[in-house]
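For this view, one protein chain was removed and the others were kept in their places.
For reference, chains read A, B and C in written order, and residue numbers begin at 1 within each chain.
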Amino acid sequence: RPWPGHGQPSSTEGGDVDLGTVFISEVIGTGMLTLLGCGVVANVLLTRSKGFNGGWLLINFGWGLAVFAGVFVAYQSGGHINPAVTLGILASGADEYAPGVDITIGSTFTYFGGEFLGAFIGAVVAFFAYRKHFEAEEDETKKLAVFSTGPELRSYGWNFLTEVVGTFVLVLVVLSFANTPNELGPLAVALLVVGIGASLGGPTGYAINPARDLGPRIAHALLPTSRREIRVPTAGRYAADPGTGPGPGDEDVPAAPQRKSSDWKYAWVPVAGPIVGGVLAGLLSQVVF
Amino acid sequence: RPWPGHGQPSSTEGGDVDLGTVFISEVIGTGMLTLLGCGVVANVLLTRSKGFNGGWLLINFGWGLAVFAGVFVAYQSGGHINPAVTLGILASGADEYAPGVDITIGSTFTYFGGEFLGAFIGAVVAFFAYRKHFEAEEDETKKLAVFSTGPELRSYGWNFLTEVVGTFVLVLVVLSFANTPNELGPLAVALLVVGIGASLGGPTGYAINPARDLGPRIAHALLPTSRREIRVPTAGRYAADPGTGPGPGDEDVPAAPQRKSSDWKYAWVPVAGPIVGGVLAGLLSQVVF
Amino acid sequence: RPWPGHGQPSSTEGGDVDLGTVFISEVIGTGMLTLLGCGVVANVLLTRSKGFNGGWLLINFGWGLAVFAGVFVAYQSGGHINPAVTLGILASGADEYAPGVDITIGSTFTYFGGEFLGAFIGAVVAFFAYRKHFEAEEDETKKLAVFSTGPELRSYGWNFLTEVVGTFVLVLVVLSFANTPNELGPLAVALLVVGIGASLGGPTGYAINPARDLGPRIAHALLPTSRREIRVPTAGRYAADPGTGPGPGDEDVPAAPQRKSSDWKYAWVPVAGPIVGGVLAGLLSQVVF
Partner (left out) sequence: RPWPGHGQPSSTEGGDVDLGTVFISEVIGTGMLTLLGCGVVANVLLTRSKGFNGGWLLINFGWGLAVFAGVFVAYQSGGHINPAVTLGILASGADEYAPGVDITIGSTFTYFGGEFLGAFIGAVVAFFAYRKHFEAEEDETKKLAVFSTGPELRSYGWNFLTEVVGTFVLVLVVLSFANTPNELGPLAVALLVVGIGASLGGPTGYAINPARDLGPRIAHALLPTSRREIRVPTAGRYAADPGTGPGPGDEDVPAAPQRKSSDWKYAWVPVAGPIVGGVLAGLLSQVVF
C-alpha cells in the first residue's frame, strides 16, 4: 500500500524521486512549517505585536495553516514534514514514503535530515521576521515559547503521555485519509492539526513533531534572542528599556534581566512522545484499517 | 437508497462489511470524537491549561474537528459515531447503514454498542491527557463539564426541546448532503457541527448525541476526578493547594472541597432529546427530500 | 445560462421541478438559515447563554454556517434562501432559477413566499430553543437584535448604502462561482457570508437578505418576547427579577421594564437595500462576466 501523500490520489505517472529532491522538499516544507508556526506564537506572545494576546484559536489556526503551506510546497516528498509521520508510515507497512520514494534506511534518514534542518531554518527566519519584537520583549520565557513547546504543569511522565496521545491522533487520522473520498488535499491535515491543538494542546503545547520542537530549540540556543545578547541599535521608541544600558548614576535598575534557558531538560519529551505516538498509530492502522 | 457515509460518493465496489468491523470502526471513531471533544472543553475550562478561557468558538471548532477526525477513522462503518445519526438513517428509510452494511436489529445494536463504548474510552483517554490539570482544578462543576453537557438554566422540558432541535438540524442536513455535489468529505459534517454549536449550543451545551454524553458521564462517575480521589504525588508547583494536606497548625482551611456529582438527574435529557430529534429528521426527510 | 445552484455543476439529468417543491424547499432552507442565524445571536447576546460575549467572529461563523446548512437542505430549488439572490439571478439574465425551474412571475413569487415564510418559522423555532434565556434577559434591545438587524449609528441613507454594498458583494460573487472550478459546494457561499459579515457587517449587522430581516421581525412582534409578556413559571434561579412581581412593600423597584419595540421605522432599510444591491450585481454581471 503506497502512501498517497496526505490523503490525496497521487499522480501515479511519476517515476522515481531521487533522495536529493526528497531532502530539499522536506527542508522547504518543514521550514515553511516552523516559519509560520513559530511566527504565530511570536505574534500572540511578544509585546507590541499586532496579534498580541490573540487567543488560543489564533495559535491553532496559525499552526494548522503552517502545516497547510508546508505540505503544499513539499509535494515532491509527499509532505511528511514530521519524523513522527515518517515513522508512522514506516510502521503502517506502507510500500512507499511517497509516490516514487521507496522505504529504505537511506530514504528514512533523508526525511529525518530534511525535517530537522528545515525546522531549524524556519525558526531562524521567523526570528528575523520578528526581530524588533524580540528586542522589545523582556520575558525570556515567552521567547523560548516562540521556538519550542513547554508544559504548563511540569510532569515528565504525564507530559510525555499527552504528546503520545496527540501524535497518535495525528498519524492515525492521516493514515485514514485515503479511505474516504474528498478533494481537500492538504487542508485535511491542516484542519486535523487545528483540532489537535484545540483539543490536546492544553497541557504541553502540542509539539506532536520531534523536528518542530528540536530544530527551533537549537535555533533558540544559537540565536541572540536575549536582551543581553541583542545590541539594540537605537534607543528608539522604548526608552525605558532596562537592558540597553542605564546611565552610570542610575542606581535603582529594575530586576535583572532573566537568564536565557533553552530548557534542555524537557527537550526529550516532545521528541520521544511523538515518536512513540506515531509508531503506535502506524502499528494500529495495520490492524484496524 | 443507501446511506453514502456523510455525504460522499461511496466506493460501491466493496462487498459486505461484517459486524465486527462495524463495531471496531465505531469504537475508534466515537473514541476519537470524545477524546478530542472532551479535550477541548478541558483545555478551555481547566485552570492553567494553555487554552484556558479560549472562548466558545474554540469549543465549537474543537468539537467540529473532533467529528472530522472521528468520521475519517470510522470510514468502514460510514462514520455514524452517534446513535441519533444511526436512528435518523433508520427512520429515513435507507437501505443500508453504510455501503455493505444492511439495516437489521443486529447491525443497529452493533452501532449503538460501538458508539457508547467508544465514547466512554475516548473520555477516559482525554482525562489522562489532562490528568495534571484535573489534579490542579478545584471546581468540580468544571470537571463534570469536561465529560458531559449541562444546562445553564435548568428546565428539563425546555432543555429537552433544545436538544431535539439541535439534533434535528444535524440529522436533516446530514441526510441532505448526498444531494448536492461537493468533495468536502467529512468536512461537511464537521462544519455543520461547528455551526450547530455556535447557534444552538447556548442553552444546553449541544450534546446532540446520546453516546457523546452518556459514555463520558459514566467515565466521570468511575474515574478519580475529584481532588479527594486524586493522590497528588508531589507538592509540585502549586504548593498552596488546599487539597494536598495543610500543615498541622493550619486552622483556617478554605471551604471544603466540593462534592463530586455526575448529575444523573439531567442525564436522560441529552439521551432522549437527540433520539427524538434524529428520528423526526429521518421521518421528515422521507417527505421533503 | 442556467443558474447552477451556488456554483456547483448541477445534475442536468433532472426534469422540471414543480413549484410546490420549490416552495417547500425554500421554506426549509430559509427556516434553517434563520434558526441557526438567530440562534447564534441569541447565544452571544442573551444573559447566561454559554456563548455569551463570544465575539463577532463567532457571529460571523454562525451566520455563515447557517447559510451552509440552509443551502444544503434547499437543494431542490437551488438554495436561494434570499430574495436578493432570486432577484440577482433574475437581473443577471439567467435562464433558470435552478436546474428545472423556469424563471416566470409565478416561480419568482414562489421563491419569495417560501423565503419569507421560512425565515419567519426559523426565528420562531430559535426563540423556543432559547426560551429560558429570553425569560432571563432584561434588555429588550438585545432581544430584538436576536431577530432583526439594527444600525449602530442610525442614518437611514448611509445604513441603506451599507446594505446595498454588502448584498452587491454577495450576489456578484455568487454569480461568479460557476466560472472557477472547485468542489466546495455550499461551503463557498457560506465562507463568502462569513467574509461579508466580518468586513461589512459593522455598521448595520448585515441583513443582506430581505427575508432574513423581515420574517424574524414579524416573529418578534408576534412572539411573547418581553418580560411583561412572559409568564415566568417558577422563581427559579434568578430571584431578584424585577419583572416577576416584587413584594408589596418593595418600594425601590429598579427601572421599569423596557418597552418592547420591533423598530418598524428601520424595517425598510434591510429590505430595500438588499433588493437594490442584488439587482445591481445581477445587472453588472451581464456586463463583466
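The definition used in the following text is that a contact is a pair of C-beta atoms (placed from the backbone, for glycine too) under 8 Å apart; a residue touches a chain by one contact, two chains touch by 3 or more.
The model shown is predicted, which means the values in this text are computed figures rather than measured ones.
S.K.: As a test of the contact rule: which chains in view would the missing one touch?
M.R.: A, C
S.K.: With the missing chain put back, one of C:G20, C:G93, C:G106 or C:G202 would touch it. Which one?
M.R.: C:G202
S.K.: Among C:G55, C:G113 or C:P224, which residue is in touch with the absent chain?
M.R.: C:G55
S.K.: Pick out which of C:V165, C:L223 or C:V279 touches the chain that's been left out of the picture.
M.R.: Of all options in C:V165, C:L223 or C:V279, contact with the hidden chain holds for C:V165.
S.K.: Among C:V67, C:V124, C:V146 or C:L184, which one touches the chain that has been omitted from the display?
M.R.: Residue touching the absent chain, from the options given: C:L184.
S.K.: Kindly note down the residues of subunit C that lie in touch with the hidden chain.
M.R.: Given the touch definition above, subunit C has residues 55-57, 60, 152-155, 158, 161-162, 165-166, 169, 172-173, 176-177, 179-184, 187-188, 191-192, 194-196, 198-203, 205, 288-289 touching the missing chain.
S.K.: Using the touch rule from the top, list residues of subunit A that touch the missing partner.
M.R.: 5, 8-11, 24-25, 28, 32, 35-37, 39-40, 42-43, 46, 48-52, 54-55, 57-58, 61-62, 64-66, 68-69, 71-73, 75-76, 79, 125-126, 128-133, 135-136, 183-187, 190, 236-237
Just so it is clear, only the chains that are shown with their structure count from here on.
S.K.: Compute the rotation angle for the C-alpha superposition of subunit B onto subunit C, expressed as a multiple of 5 degrees.
M.R.: C-alpha superposition angle, subunit B on subunit C: 90 degrees.
S.K.: Using CA atoms only, can you tell me which chain is the most central one in this structure?
M.R.: B
S.K.: Return the distance between the CA-based centres of subunit A and subunit C, expressed in whole Å.
M.R.: Here the centre of subunit C sits 41 Å away from the centre of subunit A.
S.K.: Scan subunit A for residues touching two or more other chains and write them down.
M.R.: Subunit A, residues with two or more chain partners: 183.
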